[in-house]
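The complex appears here without one of its protein chains, the remainder shown in place.
Take a look at subunit A:
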Amino acid sequence: MNIVRILFSFIVFPGFIFSAVIGLFLTWIDRKVTARIHWRVGPPWFQPYADFLKLLLKETIIPEGSSKVLFFLGPLLGVVSMSILAVMLFSMNFNPASSYVGDLIVIIYLLALAPIGIIIGGSASKNPLASVGASREMTQYFAYELPFLFALAIVILKAGGNIKFGEIILAQEATGPFLYSLSGVIAAVVILLSTQAKLSFVPFDIPEAEQEIMAGPYIEYSGVALAMYKVTRAMMFFTLPLFLISLVWGGFANWWAILKFLLIIVLIILIKNTNPRLRIDQALKFFWIGIGILSILGLVLAFYGL
C-alpha cells in the first residue's frame, strides 16, 4: 500500500505527470507572452502538448559511434531528478513538520543533475557543436552555482542554521517570509538570476545558442530523447520558481502562492525578452564578480540579522 502511494506520488502527483503537464502549460504562457511582446499572435494553448506528442512519435536517431548508454542517460537524469524535486517540494510545503528528512543538500544535488545530464548527453553526441555546447554548459554551471550556494547560505543563516527544508518553511511561518528583509531580497535576486541560468533562458541561453552552435548539446537528439530534454526544461520551469517561493517567500501551501508564482514567471519572461545573450566569459564574470559580491554582502547582512 505504502509503495503504491510512493510510486503514485513520484509518477503521477506531484511527480512526473503533474509537473510535466503544468510545466508544458507554463512554456505555453512563456511563448504566448513572448509573442505578445514581439507583436506576434503566438501559439494556441495546446501547442506544447502537441509538440511533445509529435516528438514521442518521431524516430530517435543515435549518432554513429556514440555511447548509447550515455546518450540516453543524459535526458533520463534530468527527468528523474526533476520528478523527485517536485515530490520533495510538495511534501515539504504541505507537511513541513513531517519526519521525512529532506534537506537543502539533497536539493542542491538534484538541481545539479539536470545540467549534468545535458553535459553527459552533449559529450556523448560525438558532434563538435554539441561538445562546445556541453563545455559551455559546464562553465555556466560553475558560474551560477557559486552565488547560488551563497544565496542558500543566506537562507540557512536566516533559518537559524537549519538545513532541513521543512524547518526553513516553519521558520518563515514564525517570523514572516525572509524576502521582507534586506538580505532576503538579495538572496531572492541571486536565486532568480540563477534560475534564469538554470533554465537556459536569455541572457544565459549560451549553451544552446541557436545562432552560434545550433542548439549545442541537443543538436543530435531527436524523438523521445529530445522530448525528455524538453519536458525536463518544462518541469524546471515549474519547480524552480516553486523552490524560490518556498525558500524566501514563505512556502506555497496557500492560495497567495499562485499569484507569487505567476509574478516570478512573468519576471523571468520579461528578463528573457529584454536582454541579448551574453558571451560565456561575460556570464562567468557576471556571476562570479557582480552577483558573487552581492551574495557575499547578503551573507554578511544576514549574519548581522538584517
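The definition used in the following text is that a contact is a pair of C-beta atoms (placed from the backbone, for glycine too) under 8 Å apart; a residue touches a chain by one contact, two chains touch by 3 or more; residues count from 1.
Simple rule for what comes next: contacts and distances are computed from a predicted model.
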| item | value |
| --- | --- |
| Listed names "NADH:ubiquinone oxidoreductase", "ATP-dependent RNA helicase DbpA", "Nitrogenase protein alpha chain" or "Branched-chain amino acid ABC transporter permease", matching UniProt entry of the absent chain | "NADH:ubiquinone oxidoreductase" |
| Contact partner of the left-out chain, one of A:48, A:203 or A:217 | A:203 |
| Of A:134, A:213 or A:244, the residue in touch with the unshown chain | A:213 |
| Touch list for subunit A against the chain that is not drawn | 34, 37-40, 128-129, 132, 135-136, 202-203, 205-206, 209-214, 273-282 |
